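Missing here: one protein chain of the complex. Every other protein chain is in place.
Chains: A and B, in written order; residue numbering restarts at 1 for each.
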Amino acid sequence: MKRAELWIGLVLVAGVVALALLSFVWTPFNPTGVGSAPRLAPPGWPHVLGTDHMGIDTFSRILVGARSALYVGIIAVGIAALVGVPLGILAAWLPRWGAEGMMRAVDVAYAFPALLLAILLAGVFGASTETAMLAIGIATIPAFIRVTRAGALSVLASDYVLAARASGTPVPVIAVRHVLPNIAHLVGVQASVSFAMAILAEAALSYLGLGTPPTVPSWGRMLGDAQTYLFSHPGQAVWPGLAIAGAVLGFNLVGDGLRDFLDPKLQEVS
Amino acid sequence: MTSLLQVRDLSIAFGRKDPVVRGLDLDLAAGQRLGIIGESGSGKTVTALAIMGLLPDNARVTGSIRLDGTELVGLSDRALSRVRGDRMSMIFQEPMTALDPTMTAGRQVAEAFRLHRDRDAGRARTAVLAMLRAVGFDDAERVADSYPHQLSGGQRQRVVTAMALVNRPGLVICDEPTTALDVTVQATVLRVLDEVLEAVGASCLFISHDLAVVSQLCSDVVVMLNGRVVERGTAEQVFTDPRHPYAAGLVATARLDLLEPGTRLPTVADHVRVP
Partner (left out) sequence: MLARLGIFALSLALASVVIFVITQALPGDVAAVILGHGATAEQLAAKRAELGTDRPFVVQYLDWVFGMATGDFGRSWFSGLPVATLIGPRAEVTISLVVGGLLLALLIALPLGAVAALKRRQWPGFLTSTAAQVGMAVPAFWAGILLVFVFGVTLGWLPPNGYVPIGRDPVAWARHLVLPVTALGVVQAAVLVRYVRSAFLEVLGEDHYRTARSIGWTRWRALARHGVRNAALSLVTVVGLQLAAVIVGAIVIERVFVLPGLGSLLLDMVSQHDLAVVRGIVMLLVLAVLAINALVDVSYVLIDPRLRARESS
């Protein structure tokens, strides 16, 4: 059962990646320029998913949208992991009061979800893909700190780390040689789950007009555009939503599946 | 002799694994007290839970369990719940965790009463206090208004006993009720149990690995090994003249008073190969 979850997740994620890669070399129509195609055409041929209010092929936009979603996800999760993992190891290393203070700060950070931070930053710097990625990345750091610290604490308490410390191995060396390899799977699971959340956040921001700019196709903005024509052409609101849900489901399933696959202890007793 | 409890050809397995209890037969007359002896893993607790209908839903139970003529195997959870706590009840091994930590002791005993007897809160309170006095609490009011964490292990086990007996059930199943307690507390809990079982006139299925405890309370004994009954008889018979080598081993390890000073302590393995 759990194995099936992982496989379905991997297939969905592979599908999104494939769509994104495909969009670099081929889209059935120009995904950005105004075409000569009829506007708001229903699904059919040659526009398999129809066209939007500008007469642009929806399927082409979905393909390129996958690129936007993955782009934001990779950068945001990258920022979060690059900052969060070292901080998490540090928090595990710090004396009690230091770690305590740091985790309190992490608690406060949970009051700033990605979207709120992104809205705040958009107000200051203006809306852009970069602002959105930065905000989602920063807001995701606490999750990585927590996971890393929990994992690092148990590694640091192990005998071989004690032995390494006793023999005078410098702290950064221990962190890279012993701690990182042993918490890699935890970070991997977190990355997958955070990726799903990043895609959701990016979609919401683009829908609000605070993420990916109008010139670049993104699933969230497509939904925003589709809502305008919901009364007359509801079909256009279906495809981008399915794409978002599929991608998010995929990354969530991979995260869950990996967790159970890598750490049998966490599996519930049957 | 009419049986209160009649178990025939009972087999229990979990999931697709091999059965942990096979072809078990038991008979218990009204008022009779039967001890079930065996080590952990012999299937005695699983048998008790099967009679109560408290096994997890991946358990497969076959055979027959009749309480006062009512077939219990195959009954729905709803139908069984009407029998549980009313005509049969159970006292568990771990008094420290057997009670809900968020409710007062009195309210938990009252729940058992109100479920089957009388929904009226006032009359339930009266019955609860009487029952708490019967299990040896002089300060029944204080105990009733206490939360479990405010009571000791022995006190909690007496509260559980009160829950089990407040409805005067015909059958009380005790699963190692004193194993987790101090020796001094054990004696009190056993005496209280003896008294209230007598007062209520309930039959008792008493599960233990401890022959000495069983002999204090029970008239009859069965010995279980690997999910089967290997020996049955009156307590006296089994203790003085065990026929199955495993039972003989258990008796030898329990009767250290018969030991010649200076000889090695006996083990069950001296008598039978325990797999």
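To be clear about the criterion, a contact is a pair of C-beta atoms (placed from the backbone, for glycine too) under 8 Å apart; a residue touches a chain by one contact, two chains touch by 3 or more.
Given the structure is predicted, the values throughout are model-derived calculations rather than measurements.
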Using the contact definition given at the top, list the shown chains touched by the missing chain. A, B
Selected residue (touches chain absent from view) among B:T97, B:S152 or B:T267: B:T97
Hidden-chain contact residue, picked from the options B:V160, B:V185 or B:V268: B:V160
Checked against the full complex, the residue among A:I74, A:A164, A:A245 or A:L262 that touches the missing chain is A:A245
Which one touches the absent chain: B:R60, B:R82 or B:R191? B:R82
Using the touch definition up top, pick the residue from B:A50, B:L72 or B:A112 that touches the left-out chain. B:A112
What residues on chain A make contact with the chain left out of this view? 104-105, 107-108, 110-116, 119-127, 196, 200, 203-204, 207-210, 220, 223, 226-227, 230-231, 234, 237, 240-241, 244-246, 248-249, 252-253, 256, 268-270
Which parts of chain B are in contact with the chain that was left out? 52, 54, 57-58, 77-78, 81-86, 89-90, 92, 94, 97-103, 108, 111-112, 115-116, 147, 149-150, 160, 163-164
